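See structure below.
One chain of protein is taken out of this complex; the other chains stay put.
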Amino acid sequence: METLTYAYDNLDLIAERAIEHVSIVAVAVSIAVVTAVPIGIAITQSKRVADAVLYLASMMITVPSIALFGLMIPLLSPFGHGIGYVPAVIAIILYSQLPIIRNTYAAIADVDPALREAGIGMGMSSSQRLRQVEIPLAIPVIMAGVRTAAVMNIGVTAIAAYIGAGGLGEFISRGISQSDPRQLITGAVAVSLLAIAVDLLLALVQKLLTSKGLSIGAAA
Amino acid sequence: MNGASAERAWRGRPRPSAGAGRPVRTSRTAALPWLLLAAAVGAWCLSSDMPAEILSYREDIIFLGRQHIELVCWAGSLAILTGLPVGAILSRPAFRRTSEFILQIFNLGTTIPTLAILALSMTILGIGIVPSIFGLWAATLLPIVRNTFTGLRSVPAPLKEAARGMGMTASQVFWRVELPNALFIIFGGIRTALAICVGTAPLAFLIGAGGLGELIFTGIALYDLPMMLAGAISTALLAVLTDFLVGRLQYYLVPRGINPLR
Partner (left out) sequence: MIRLEHLTKVFGAPGSGVTAVNDVNFEVPAGEICVLLGPSGCGKTTTMKMINRLIEPTGGKVYIDGRDTDMIDPIQLRRSIGYVIQQIGLFPNKTVAENICVVPDLLGWDRKKSRARAAELLEMVAMEPASFMERYPKELSGGQQQRVGVIRALAADPPVMLMDEPFGALDPINREVIQDEFLRMQETLRKTIIFVSHDLDEAVKMADKIAIFRAGRLEQFSTPDRLLANPATPFIETFLGSDRTLKRLRLLRVAEAMLAEVDVVRREDPVEKAGELMRAKGYPAVLMLEPDGRPGGVVSGDVISGGQASARSGTCGDHAEPIRAAVPVEADLHSTVALMFTHDMPIMPCVDEDGQFQGAVTYRSIIKSLSIPETPA
């Protein structure tokens, strides 16, 4: 009850921090899409390169986020951004690479060879095949990767409050340090709801971007 | 929807249950990134006195590292011990109707950030080791349950039918046919889960359970770089090492006939 009162009294602050939170994730995941999707497409050309890139990306994601924040402090301090918004965004970009690269790679590599052959046989150039056939077919899986990345990084951003990046994690960190369950619960619930909301929203986007011809079979 | 949700809460490693997932081969290609890393570390060691300062935290690293590993072991083994049976029970035909619903809830659960789980655990159980283990357990449990469930469910029906047709009892079908064939996917879940567990363990410091997180958070708060790096580097190495070991276990323990990595 106390928590509800606290939350109600601080709606403005919750909204402000939620926007902060979302903006970090949105900016970083958008940048990650721009880097990871082309990488995922490019590595379909060579199994060896693909293995190496995916291995690197999967090692990256194994590093706990707070450790990654820590490791970036000495690297970014010379530029005056040891803590705060910049390392948070960079960490999320790094973490987002694996799910997006891996899904893009797998989806493009999994395109039915018959479709590729049909495309070549009818005289499509490789960029025409990519645009007209391969990417439209891969979109649902690529979007699933984006979704994974976004949801995962809402959690990472919560921890980024400890390096001064703001966001809803601020409630949790203050709740812990001030032993204030009201802030603690408010933060935990808000960040959870945010993650669920983003997940559902991106599921919707995924559905909208998927060609109708592909979703028919999935529904049937 | 299911394919997409199986993609969620991905932490670290290929999971065969994820439709698009492809095994990432660790051999051969592993050398290059490691060499680069070694070169970078070497250059840094020669150019700075930071390594010596970090090593001055050796005793703290060992003490807190042991705490850290204990937390992970407790939470991880409890999660495996509970997650496997729950996943197996949910996969039984008797739960056909309810399991999809329960799995949906679980999928929703995996979107909840681990920091939030720990925070909620603290509000219920207070501070200390027990709430930490509980929080880590909760965060670790879901991938195990989900992969156990999907692994057992995705055993091809003809295999089960053949087994029944040869006169196996329901429990024989489970132990001799379903479980072995689901093993790779189940192991994938355990691997993901342990990666989450190790990754979340540094946060346990925040609710009073110690561990390597103590060096990182204190180091950040005091802007003590060597202390912070002592924690960050050892946490990162521990996470990479754990994942590597579980990966090897998965490689060797899952029989070749059903192991896409071999």
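Which chain is which? They are A and B, in the order written, and residues in each are numbered from 1.
Assume contacts are C-beta pairs under 8 Å (C-beta built on N, C-alpha and C of every residue); 3 or more make two chains touch, one makes a residue touch a chain.
The model shown is predicted, which means the values in this text are computed figures rather than measured ones.
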Chains in view touching the one left out: A
Sole contact to the chain not displayed, among A:18, A:31 or A:133: A:133
Sole contact to the chain not displayed, among A:4, A:75, A:120 or A:201: A:120
Hidden partner chain, residues of chain A it touches: 112, 114-115, 117-125, 128, 132-133, 136-137, 211-214, 216-217, 220
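Here, only the chains that are shown with their structure count from here on.
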Whole-Å gap between the CA centroids of chain A and chain B: 19
Residues of chain A that touch chain B when the two form their complex: 48, 51-52, 54-56, 58-59, 61-71, 73-74, 83, 98-99, 102-103, 105-107, 109-110, 140-141, 143-145, 147-148, 151-152, 154-156, 158-159, 162-163, 169, 172-173, 175-176, 181, 184-185, 187-189, 191-192, 195-196, 199, 203, 206
Chain A-facing residues of chain B, complex: 1, 3-4, 7-14, 19-22, 24-26, 28-30, 32-33, 50, 108, 111-117, 119-120, 122-123, 195, 198-203, 206-207, 213, 216-217, 219-220, 225, 228-229, 231-233, 235-236, 239-240, 243
